[in-house]
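I'd like to ask some things about the structure below.
Missing here is one protein chain; the remaining ones are kept as they sit in the complex.
And then chain A:
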Amino acid sequence: MASTSTAVPVRTKRKLENGKKKPKTPKDEFGEKLDIKPVIKPADEYDYDSSDEEDLRNTIGNIPIQWYDDEDHIGYDKHGEKIAKPAKKGEIETFLEKMEDPDYWRKVFDKQTGTDVKLTDEQIEKIHNIASGKYPTIGYNPYEPFLDIYSSQKEIHPIDNRPEPKARFIPSKDEMRMVSRMVHAIKMGWAKGPKTKKEEPKAYDLWASEDALDNVTKSQLSRMRVHMPAPKVALPTHAESYNPPEEYLFDDEERKKWEEAEKEDRVLNFMPSKYDALRKVPQYDKFITERFERCLDLYLAPRQRKMRIHADPTDLLPDLPNPNDLRPFPTTLAFYMRGHTGQVRAISVEPVHGELLASGGEDGTVRIWMMATGRCIKTFQMDGEVSSVAFSPVADRTLLAVAYEGKYVAILNTGCGDRLHVQQTEALLAETPTESQEDGAIVTWRKSKDKLVLKMPNEVRQVTWHAKGDYFASVAIDDIAKSVYVHQMSKAKSQCPFQKRKGHVQAVTFHPTQARLFVATKIHVREYDLARCVLVKKLITGCKHISSMATDANGENLFLGGLDRRFCWMDLQMGNKPWKKLKHHTAAVRSVAYHKKYPLLATVSDDGTAMVYYARIYSDFSKDNELYPVKRLRAHERTSNDLCMLHTTWHPTQPWLITAGADGTIALFTY
């Protein structure tokens, strides 16, 4: 509608234009005036009057006008005549026009005709309206009165009064025919169900299983997860170079050798050769073989991932505290006490002050030493080799139990120390009722000048005191049933608590607070209640041959040393198995000692070393006992029969260790 309305003024305008432009009609290249007029002149009235159509003087149709850009004409008129292109305006011309023409602003260039068209007022208003969002038609009323045909009110009468056709009430014959035909087809079995879609043959998905991990075996899965690349081919060396350095080239000898060698034995599978230019290098004839061999290698060599743990070996070690934090413990050898001529078999320290040290040796002497200076102040000559000495644990008795060869145990009054105590002890020995013995007694007590002598039925290995100083026990060397005797000093009586042989008894120790006795056989330790005469506990030590035994101050822990180099710590409250088993010595452990005051433990061995441990015992159950090796002490010389350290004991007040050596010396280690 708009197009028609606009078309009309264009026509008029063009007329005007033509009239105007007449004086400045463009000229062609020959300078002749182009007469356009005659083109318009012959137009008859038909053209103008055809109101329905646009005045299309140009008949090229709706094609892009730029196709005629290069032509002199811009199209053809009805009669097939070319319509000449109006002359192009120059810049100055345009400018002058702009300046002079008051209607310049309302002129629009028409591409179809190639001329400017002056818009009418009406058209300009329309453009204004469109631009400002109004209705383009001037005077259009959008709110014209509306004739309401269908109202919201419900009518009681139909809008039209036609009756319903009959067909609406009659079943369709056509449908009936169709249905009967289908029924017949079903009856005859011609009918088939709905057609199933035919599966078109698909291409096999080679990689489908790659993503789906359902049907993958474990080994496949692991292989996928832990991808193992093939080992890399070694990089070429100088020898492979086409121009290797001289030293890589074979001389005659090497060449001969290479040629003579079996193919498998050759170090290089080729012969290095020299070419002065790369282009002279012939084709490599072994390429295929080499590839093939590589494939064979990969195929035949199973690849396996080696699980290597990168653990720092120091991390695996237990976290030990710094020994300097665990001081004091003995570190240095202060001096040797010399005097014994044979092995020093046993040592014992005076209980409270620790001034005196008693030692017994192979030479049949018991010597009393001053600890501070290492001076021997007294020597007792016994009748046989001394095997064990033990100071009475009671401070005001200067008694020393000595076991020596010839089946004797002696209770000596050392006569050293406090003179008052010496006198009291003398009196005590004098009072001992040795006369009131039964005739058939196995152990006979005899009194001599400053000692009691017990004649035992067997050779005695060890003597040990009960903490109260009245009872002491002795162990026989031989493997017999009645090897352990418990003696009572105040009554001068001895009894044998065990009648049955339960193993070869190696050591006995009294419980430090109760009337109990620990008896160590070669592999077991049994704890007996002496008052009730019952077995309390049997401990499995794990040692193959126990040699010595020590308890702590409360009798809750046992320390065992074995001839099988083992050291065991038995915590008696933690069952009958050892809490710790250590093997720090390279030879048999001869003796174990636990310090009364400091948390120190020492084991001495035939390998000539004493191991000092920091061994703290907690009575608190929540805390674990501590055992750390802190020092290895060396002293004494090995004797020809491979014995070195035979016995050890701690100083009662100082963190000092005393060891008895097979070379006849006693060593004092101090902090």
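By our rule, contacts are C-beta pairs under 8 Å (C-beta built on N, C-alpha and C of every residue); 3 or more make two chains touch, one makes a residue touch a chain; residues count from 1.
Throughout what follows, contacts and distances are computed from a predicted model.
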| item | value |
| --- | --- |
| Protein name as given in UniProt for the chain not displayed, "peptide chain release factor N(5)-glutamine methyltransferase", "DNA replication complex GINS protein SLD5", "Exoribonuclease phosphorolytic domain-containing protein" or "Ribosome biogenesis protein WDR12 homolog" | "Ribosome biogenesis protein WDR12 homolog" |
| Of A:Ser273, A:Gln514, A:Asn625 or A:Thr670, the one touching the omitted chain in the full complex | A:Thr670 |
| Option touching the unshown chain, where A:Ile130, A:Val183 or A:Ile377 are the choices | A:Ile377 |
| Full-complex contact with the absent chain, from A:Val216, A:Leu333 or A:Cys496 | A:Leu333 |
| Residues belonging to chain A that touch the chain removed from view | 328, 332-335, 353, 355, 370, 372-375, 377, 416-420, 653-654, 670-671 |
